[in-house]
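In this view, the complex is presented without one of its protein chains, the others remaining in place.
Let's look at chain A:
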Amino acid sequence: MHEFPIWQLGPLDIDISSFIAITVSVIITFVLAKLAVRNLSVDNPSKLQNFLEWVVDFVHNFISSTMPINRVKPFLTLGLTLIMFIFISNLLGLPFGVVMETHHAQESIGITEELLAKKGGHVEIAFWKSPTADLSVTAGLALIVFVIVHFLGLRLNTKHYLKHYFKPYPIFFPVNVIETISKPLTLALRLFANIFAGEVLIATILMLGWIGTPFLIAWQGFSLFVGGIQAFLFTILTMVYISQAAIHEEEH
């Protein structure tokens, strides 16, 4: 199993591979968006512009399935950013890995003598992985969603939002609080566990050598599918939570 290079900076543990991966993912997403809007044209769209128009349409459609269509517009960019960033992040760990082997202790990145002894004198350090295979990254995304949902609920829908903690009966208050805490928690854990398990399985299949090639092909295909589904699921659950907290005044 690979270790990750962890850099101690005061009280913080900074995972260098996560930082590199997040930066690369951000740059790729931004460049993709920028390239697609160069030379915008209605009659003769480029392939990338066509593709991104399809993505915008897709996101708009599934947001409108959760909230009335005249309220969709402000949340379109949030949905687009989430789905593109998470999808590209999920795919980053699949094509290749960067592994450094060491037989000496490297204190600066957290490989101590005890770790070396526990692993039999030979430690492999992975410098590349999907950013979403790190619980800190997915927890950060879930925290953003949590803040957005409750801020919007308080701002746009104050009375109903505060009252819904006591529906249907006031005795349900602890259950509603647990529901409120469990939503971002499961959001973070779902994304992390899916992508992390996929990466561990890739490392395990690689240990088989060349016999594992058909398994690896099949598993890479499945990982692609899972990455897409998890990105879609994160985004649509965000929209459902936003519509539950901030929009449901119209149906009452």
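Criterion: a residue touches a chain if its C-beta (ideal position, glycine included) is under 8 Å from a C-beta of that chain, and two chains touch if they have at least 3 such contacts; residues count from 1.
Heads up, the rule we're going with is that contacts and distances are computed from a predicted model.
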Absent chain [UniProt protein name; select from "Iron(III) transport system permease protein", "ATP synthase subunit c", "Conserved membrane protein YqhR" or "ABC-type quaternary amine transporter"]: "ATP synthase subunit c"
Per the definition of touch given earlier, which of A:L40, A:L143 or A:A197 contacts the omitted chain? A:A197
Of the residues A:L116, A:L156, A:L216 or A:L233, which one touches the chain left out of the display? A:L233
Touching the absent chain: which residues on chain A qualify? 1, 62, 65, 186, 189-190, 192-194, 196-197, 200, 229-230, 232-233, 236-237
